[in-house]
Every structure is written in structure tokens, then in C-alpha cells.
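Note that this complex is displayed minus one protein chain, with the remaining chains in position.
So, chain A:
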Amino acid sequence: MTTLDERVAQNGLVSRLIVRPEIGALIGALAVFVFFSIVADKFLTAAGVATWLDDSATLGIMAVAVALLMIGGEFDLSAGVMTASTALVTAILAVEVGLNVWLALLLSLVFALGVGALNGWIVVRTGLPSFIVTLGTFLALQGLNLGITRLVTNSVQVSGMRSTDGYESAGFVFASTFQVGDTPFQISIVWWLGFAALAAWVLVRTKFGNWTFAVGGSAPSARAVGVPVRRTKILLFMTTAAAGWLVGSINILRFTTVQANQGIGLEFQFIIAAVIGGCLLTGGFGSAIGAAIGALIFGMARQGIVFANWNSDWFMLFLGIMLLGAVLVNNTFRRRAERVRR
């Protein structure tokens, strides 16, 4: 009965070397933080902190949702443009149709969940790569955003949220600031941290989280032991769309204007932040907290470069290096965990 003992001891050691997925991102965030604290004076001031946290917040909300989806083995290229679509739906319903902002927000959420469900449904029904399916949704939404906005307003933007019914209360929830000392911080930071904490809890502490790892790690295996693979994937797409709605709502209530071509290109930033946070492109591995930290690195670097008075071109170089580093680290983890042993 003890024939396996020596091997078990070896395996224990290997497994101990596999650290948590967010460790790399945490070290990276510390390095970026220390670096810009030294090279840019304004970086560590209260106003400076408020600026880079603000930049990280909306990106972070999306990165966390996209991380869940990536752990579930799928991508959503329509996530960036969704932040504009939902803002446009809310703005058109509130400004042009004259609905109460809260009702407009609710309908916009229904729209987002519908698009998310459609993305998910097509992916699980056809078995096509979500990369292609959501590329289609991305293009379709982009066209709709421009087409409908032009039809309704004869321009490519919707503005005038400030004078709508319910703007005050909705603005308070999605776009107010709170004081720390005498520095105002955006409420989006609270949404970001709250959403990341909730997602992290769901991911490691609930059945749904367990299923998310399973459908991304091996969908046929998950199905064979009774995991509802399709439902899990569709819900993940809907979560991403709902996060897009949250960010769209934050944006429209804060800036009171939305451009029809907003949000394009952001989808890759979300994926990059999630990967920097430890998500594998192949699914089944990653962390919500890691993705939130990935977004923080993003925000700190983008604003740090501004504070240091450098040309923002350097940001892309920095981003490329971070991404490559993260992919290399993540890949090592996966090879350790997936190596087939006999």
C-alpha cells in the first residue's frame, strides 16, 4: 500500500513551487510603483495617486470580468465597444426619448446582458472560437453605435445627460467623488475594488468559480462529470457584458457626453491587463485579483509617464515588455502544472 510514497514526496515539492497566478503581477506592480515614485515627484502626492487610481479603475473593472471569461477559456473582443454601446443606449433613452436615467440604465443593462448571452450562445452552440464570434459582435456593435447615433442625433455623439431626470441620484452612485484628506477620489475606484473582491470570492469560494476553472481547463472533462458547461460559459459572457455596462454607465454619468466611436481598441487593453495579472491565454488558470493588479500596473505606468514628462510613446514599449514578461512567467507555470508524468 505504500508503493507510491517516494513519488508523492517529489510531487509535493513540485506543487509547492507553483505559486499563485497573481504573484508576478504583484511584484511588477511594486516595481512600477517604486520606480515612478522615484522618477516623478507628483506620482506619490494625493492628487497623483487619485489620478492613477482613476485611470486604473474602469480598466480594472473590465480586466477582472475579462479575466473570469479567459479563465473560462473564452475571449470577448466586443468588450471594449460594449462600454460605448451601453453608454449610448443609456444616453439616447434618457436624452432623446426622455426616460428617467434609472430606467434608461436598466434597459441598457438588459441590452448588455442580451448581447452577452448572444455571444455566449453562438459560441457554445457552434463551437467556433470566441475570438471570431466576438470579433463579429465587435464590428456589428461598432456599426450600430455609429449608425443609430447618426440616425437619432444627426451627429456622432450624444450629450445633455446633465438635464435628464434622475441624473443627480444616478450620478451619485456611478460618478461621484469622495474626499480623502482634501483630495477627491472617483467613486469608480470603489466599484473596481468591490468588483475585484467579489469576483475573487466567486472564483475560489463558489461552485460557479470551480466550474469556471473547469470549463476553461478542460470542457469535455467538465461536462463528463456533470458541470453545466454551456450555462457556465454563457454566464461568463453575460458577466463581461454587464461589466461593460457598469463602465459605460460610469463614463456617461461622469462625462455626460458619449462619442459613438468610443471604446474601440480597449478590448486588447483588458486582455493585456488580465494576462499581466496571470491569466493563461489557453484558459483554466488565472486570478481576478491579478487582473485588478494588472490594471493597476497599466494605470500607474500610463500616468507615471505623464508625471515624469516623458513622451507617451514610451508607454507602448513598457506595455510590450510587461506583456512578454507576463506571458513567459505564466507559461512556465502552466508547463509545470500540465506536464504529463507517468
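The rule is short, and it goes like this: a residue touches a chain if its C-beta (ideal position, glycine included) is under 8 Å from a C-beta of that chain, and two chains touch if they have at least 3 such contacts; residues count from 1.
Just so it is clear, contacts and distances are computed from a predicted model.
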Name of the absent chain as recorded in UniProt (options "Molybdopterin-dependent oxidoreductase", "Sugar ABC transporter ATP-binding protein", "Aspartyl/glutamyl-tRNA(Asn/Gln) amidotransferase subunit B" or "Caffeine dehydrogenase subunit gamma"):
"Sugar ABC transporter ATP-binding protein"
Among A:Ala222, A:Leu253, A:Ala288 or A:Ile305, single out the residue that touches the unshown chain.
A:Ala222
Among the options A:Gly48, A:Gly72, A:Gly284 or A:Gly299, which residue touches the chain absent from this view?
A:Gly284
Tell me which stretches of chain A touch the chain missing from the display.
1-5, 7-9, 11-12, 14-16, 18, 201, 205-207, 209-211, 213-214, 217-218, 220-228, 284-285, 334, 336-342
